[in-house]
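Omission of a single protein chain aside, the complex is shown with its protein chains in their original locations.
Letters A and B mark the chains as written, and numbering starts fresh at 1 in each.
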Amino acid sequence: MIKLAQLIMIGITVGLIYGLMAVGFVLIYKSSKIFNFAQGEMVMVGAFLSWTFLGLFHMPLVLGLPLALVITGLVGYSLERFPFRPMIGQPILAIIMITMAIAVFLRGLAILIWANYIGIQFPTVIPEKTLKIFDIPISNVLICNFFLVLVLVILLSLFFQYTRIGLHMRAAAESHILSQSMGIRVTRSIAQSWAIAAMVSTVGGFLLGYIRGIDFGLAETGLIAIAAALVGGLESFKGAIAGGIIIGLAETLTGGYIGHGLREVIPYIVMVAVLFYRPYGLFGLEEIERV
Amino acid sequence: MRLKTWNCVLVLVVLAAFMASGTFCFAAEKQPIKFVMLTDLTGPAHAQVGPEGWATEDFFKWLDKNGGIAGHPVEVEVIDTKYNLPLIRSAYARVKRMKHVAVSFDAISGGIEALRVEFAKDKIPVMMLTGHAPALYPVSWVMGTMPPYDDVLATTADWIVKNWKENRKPRLALFLGNYASGRSPQLAKWYCEKKGVEVVADELCPLLPTDTSDLLIRIQDAKPDFIFDTLMPDQVKVVLRDKYKLGIKTPQLNFVFNSYLITKTVPPEAYEGYMGYQSCSHWWEKDIPGVQLAYKLYKNRGEVPPGSYILAVGGAMAWAKAVENALKTVGYENLDGQAIYNGYMQIQNYTAEGIFKELSYSKQDVRGCKWLKITKLNKDGNLSNVTDWMEAPWNLKLKTEAGVK
Partner (left out) sequence: MRRPSGVFDVSYIQDMTVFRTRAQKIGMLGFIVLLLLFPLFGDEYWLVFINSLAVTIIALQGLNILAGYCGQISIGHSAFMAVGAYGSAILAAQFNLPFWLTLPCGGIGAGLVGLVFGLPSLRIKGFYLALATIAAQFIIMYIIRTPFPDITGGPIALHVPPISLAGFTLDNEIHFYYLILGMTLLMTFFTKSLMRSHIGRAFVAIRDNDIAAEAMGINLYRYKLLAFFIGCFYAGVAGSLWAAYTKVISPDDFTLMNSIWQMGMLIVGGLGSTLGPFFGGLLIKALNEICLIAGPMIDNLIPQIGAQISAALVEMVFGAVLVLFLVYLPRGLAHRWEILKDSYRLWPFSY
């Protein structure tokens, strides 16, 4: 019984991390209807960049992390201008492949700049202690992570619901022509959404890197995050978090009870199952296609 | 008009691409000797293999400044092919036609098995710095520098049996990294069973994990007395932390023991008592001249060279020695694969300035260094010897001779 509870707690905390990465994905989809396969690589580059400031140059946390956020935000903003503005209206294959091309490019760039640093990790912010909740040992870092992610998601939802910029982004996502006729600069909205998604990815990279160290494998987690976003529904933040938790739980339960390496493939099996029964995800909006 | 410019530019680029690759292929080598390393610096195993590439580069650049080999200048080229088999094949095809070249190859994927047959056919001896078992048996033109990982598991079985005092059978759990060489110890499971060690669990750790508690819980359910792992530093980091959090105290042995990196990335209470194998001297044995050389070479990159770096420095020295032997026998003009192979065969009881216990090659045994010792991490970050140098049994050879499938 303890074992099951342990596995569930770990699954939820790990799943939240996937959920945070999935939130970045959903953000971009909600604002510009682009499926960002480069999500994992953005998290990885964000993690490396924040490490460069915090670990390599030894800046304090309050200076280094915002600096990394600003830089990635600017890069995200400019990404709209070059590859994504010409892609508006192009067939879906082109949009998918261009984000994949960016993913490969970012991976190469990360290898070029940071391959010489192995075994790196962030300087400690909070000393790690093992807490016991209901008799189950769990690290206080994971608990902090849990709350940070929740706060972030709530802030993002509020942002999208109540601020003007958020409203503009949602309108731009729904229809470019109507938004432009209402006076909304669609290109600026898309650029803002990319900037915010890049910043969320950097925060995700920081949290993830803090827990497990920074290396090129962060990009692989990105694909699991995309699966999580799909399971939850591409249009909703709650869905992204829920999808992340479901996949996290599936992973730890499979690892704990079945083993044999099935753990690695279970996110994709879950995703395929969801695709078969509810292609639009658990909280997503159904799209009706007409001829 | 614009279309025409585009088209012309494209055509010119493609033509230039062809001509460029053609010219570089046919570039001839002069008096210097070239050492080429085909490796996989940036794949999933990069924490382990990366330093080996750096060591090759650093060592030969240093050797070039310090007299070269028998007076000949030395060039080094490290080609990173990132597991990509077509790239590996074309890089090898390009390299093997160059004259006065010695080749090393390090792919922790199936790449080396694919090419092993070609090495023998082309009569080019290739030095291998990692321990991929199927490449060393059946014996061919691949020269090893450390016992392959299944031999390490076999040594573990020997060590457990030698020190086991209780009546029941000792229980061993395998926690293997999910990559090709990481799983190769499964080839030695029969040896453990034969020696009387019961293998009770066999779990695979994903390459870059976020949390491994579920796997550890599963392993602990099987109640092992020892855990043998083939985890790389990124995995070790997470596993040791989770192990400490869960309160699991089973003694655990790592197959290559990157001890310095572990002290830097894992808190002391988590790594205390962690054991591992060394096939050569490591960073803490600073009175050995070979290790001091490694420190000197590593200066620009960091303070303390990781274990695989020191191993690669030793391997590079052996590599250079083989070429030196070949030069003494046939001279520069006739330096080819066969001559370098004979040069390897002349290496007996070589210690690479103390890095290895001893390195020997013969036509029947190309494993190079057969010695392993177990060391243990203490809470203050220092290491202590658990055993003296033990000879590793040659698992694949014994397995084939025993007729086990």
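Definition applied: contacts are C-beta pairs under 8 Å (C-beta built on N, C-alpha and C of every residue); 3 or more make two chains touch, one makes a residue touch a chain.
This one's a predicted model, so the numbers in the text were calculated from it and none came from an experiment.
Within the full complex, the chain left out of the display is in contact with A, B.
Although one chain is not drawn, the whole complex shows that of A:I8, A:L67, A:M100 or A:L282 it is A:M100 that touches it. Of the options B:A47, B:L63 or B:I79, the residue whose C-beta touches the omitted chain is B:I79. Listed residues B:Y179, B:F356 or B:W371: the one in touch with the omitted chain is B:Y179.
By the touch criterion stated above, the residues of chain A touching the omitted chain are 35, 82-83, 86-87, 90, 92-94, 96-98, 100-109, 111-112, 115-116, 223, 226-227, 230, 260-262, 264-265, 268-269, 271-272, 275-276, 279, 289-291.
Against the chain not displayed here, chain B makes contact via residues 3-4, 6-7, 10, 14, 17-18, 20-21, 24-25, 41-42, 50, 53-54, 57, 77-87, 89-91, 93-94, 97, 109-111, 113-114, 117, 134, 178-180, 183-184, 186, 204, 405.
Basically, only the chains that are shown with their structure count from here on.
Per the touch definition, chain A reaches chain B in the complex via residues 3, 6-7, 10, 13-14, 17, 111, 115-116, 118-119, 121, 128, 130, 137-139, 208, 211-213, 215-218, 220-221, 251-257, 259-261, 263-264. Contacts from chain B toward chain A in the complex involve residues 41-42, 44, 46-47, 50-51, 54, 178, 203-204, 206-215, 217-218, 221, 233-234, 237-238, 241, 244-247, 261, 264-265, 267, 301, 306.
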